[in-house]
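This structure is in structure tokens; I'll ask about it shortly.
Shown here: the complex without one of its protein chains, the others still in place.
Order as written gives the chain letters A and B; numbering starts at 1 within each chain.
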Amino acid sequence: MTRADYTVPGLTGALLALLAVHPFLPGWALNTIGLSLAVGLVVLGMLVLKRAGLVSFGQGLYFGLGGYGAAMAGVFLGVTDFFLLCLFGVLAAGLVAFVLGFLLSRYRGIFFAMLSLAFSMILYGLLVNSAALGSTDGFGVAPPTYLGYDTGGGSRLGFLLYGLTCLLSFGCAVAVHRYLASTMGYIGEGIRENEVRVEYLGTSVRRAIHVKYVMAAALAGLGGVLTVLFIGHVTPDDTVYWTRSGEFVFVTILSGTGNVAAPFLGAILFELIRTYALQYAPNFWQMLLGSTLLLVILFLPGGLWSVGRLIRGRRHGGA
Amino acid sequence: MVVLEARGLNKSFGAVVAAADINIAFREREVVGIIGANGAGKTTFINMVTGYLKPDTGTILYRDRPITGLTSREITRLGIHRSFQVPQIFAELTVFDNVLAALGIAAAIRPGFWRPLRTPELSARADAILERYHIADYHDQMAGALPQGVRKLLDIAMAMVGDTSVLLLDEPTSGISADEKMNEMDTVMAALKAADVTVLFVEHDMEVVERYAQRVVAFYDGAIIADGAPDAVLNDTDVRTYVIGPELHRRA
Partner (left out) sequence: MLTLTAILVDGVVYASWLFVVAIGLTLIYGVMNILNIAHGSLYALGAYAAAWAVGEYFAAGYPPFGSFAVLLLAAIAVGLLFGLVIERGVLKWMYGRDEIVIVLVTYAVFLILEDVMKLVWGVESYMPYQPRYLLGNVDIGGLPFVVYDLALVGLAVVVGGAVWFGINRTRPGKLLHAVIFDREIARAMGINVTRVFTVTFVIGAVLGALGGAFTAPLISVVPGIGVEVIVLAFAVVVTGGLGSIEGAAVGALIVGLGRATAVHLLPQVELFVVFGVMTLVLALRPQGLFGRTVVRKI
């Protein structure tokens, strides 16, 4: 007997709610939601990898490639269209992931984690040391146009950017949800549990991991584009530096992998706490992150989403 | 008709000789028991045939086609499947999901990524497999929490998914209590009979071997020391010395 799956209706409800409250929320709230959804996208990609047993400590690489891809398309190619910018960002991230995936798909565990970190630091070094790529100052990003429609330099918190961000997040969440229920999704679970058996069933573990890696990169790239459009600026420190990747890992563990909605919930919680912490106690922010991470690992290894499961009292596979 | 053949197989791990010039052929639909002391080379043989290990020298042929050096998954796709001494299952998935995943993977070379795996038809087929191997009662249990006998059956059930032509069972009854052994083998052999496969099973329990094997192959120190009808092999002096022991105790 399978439990009824309320994920898609739940996500739809959330989408409609988010869209509906737009006129009523203050600017900072819209900003937080937008940035949280972008982080949620990155963590959604990491959820796919974590289901397969892998943790990437370097998603900042693709988050940054997304942001820089969009920014540079604007600065060097004069692109302003929202959809084209997203395409540039996602392609930049996806192509690099495709190439790096040939090496990374051979590794697991600690190696996979630290190699991904290393690659993100390589990009960081390249960006910081090259004036043509903006060095530590990065690039400014103008508000986008939408298929020709120009908001006339209007606020970044206008309905179009916010609404499209919500829509894209919804779309990706639903797509990943379907993916996880497909054969590839089950292969991911299999890889986590027993790679030997997966190979003996007749499918390539490496190829599957390669695909998942590119997926996660594309999602992170999209998150990067959206973030950069909300903030209006992209720098290496905000996107590619290891601290950003570390934050993504934190949110992944905090959220748990039980459901595609978990990353977004974890991301919103994270953004809210971060805003307050950086404002009132900036020298305690890392301690707070570290302590919370320890507590979650010790006492709630399935992340926040598993609280829902505990309440419902049912056990279901897939941590 | 010869379905699986090994010619001149050699494999050493440092000073340990696991395979010493193995030459053997198996015919379609044979049921062969493979016996030998621990370390005699039986599992190494299975590992080489199924692509997990590469022989140092020698060839393996499947229906006259050389398959030495192919990967495990390529060999699986050709129809050579195996079960494991330690059951290789997905511990944190339910028994049903284990079989479902196996079916999904076996179904297509390129795994689907959009259509849900759990369709009514595939679920029905998975349920049928659980029934056939008498593990339907464990449908929703975590595979990692199963008793050993059920684990073995699940392992074998997963091995049989897809088009199986040759099935290698590595110690299918090891770790199972004496009363349960025959039940389990009965279940397995009944399921396999319907499927028309060549079965090679490694066994330490001579009663199981006597009961099911049409032919017995005995390994010792990486070499085959006897090969023939069960009666002949089990009474062979060398086999008695190196494998079974001087007397065969029969249950009343």
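In this text, a residue touches a chain if its C-beta (ideal position, glycine included) is under 8 Å from a C-beta of that chain, and two chains touch if they have at least 3 such contacts.
Bear in mind that the values here come from a model prediction, so they are computed numbers and not experimental data.
Engineer: One chain isn't shown here. Among A:Gly13, A:Gly171, A:Gly232 or A:Gly290, which residue touches it?
Structural biologist: A:Gly290
Engineer: Out of A:Leu37, A:Val55, A:Ile231 or A:Val251, which residue would touch the omitted chain in the full complex?
Structural biologist: A:Val55
Engineer: Going by the contact rule already stated, which one of A:Ile110, A:Ala142 or A:Leu167 would touch the omitted chain in the full complex?
Structural biologist: Once the missing chain is taken into account, the touching residue is A:Ile110.
Engineer: Quickly run down the residues of chain A that touch the omitted chain.
Structural biologist: Touching the chain left out of view, chain A contributes residues 55, 103, 106-107, 109-111, 113-115, 117-119, 121-122, 124-126, 129-130, 196, 242, 246, 249, 253, 283-287, 289-291, 293-294, 297-298, 301.
Basically, only the chains that are shown with their structure count from here on.
Engineer: How far is the middle of chain A from the middle of chain B, if each middle is the mean of its Cα atoms, in Å?
Structural biologist: It comes to 43 Å between the two C-alpha centres.
Engineer: If you look only at chain B, which of its residues touch chain A in the complex?
Structural biologist: Per the stated touch rule, the residues are 50, 52, 71-73, 76-77, 81-82, 88-94, 97, 100-102, 104-109, 111-118, 140, 142, 158-159, 161-162.
Engineer: Once bound in the complex, which stretches of chain A touch chain B?
Structural biologist: Spelled out, the residues of chain A in touch with chain B are 1-2, 178-179, 181-187, 189-190, 192-194, 196-204, 208, 211, 315, 317-319.
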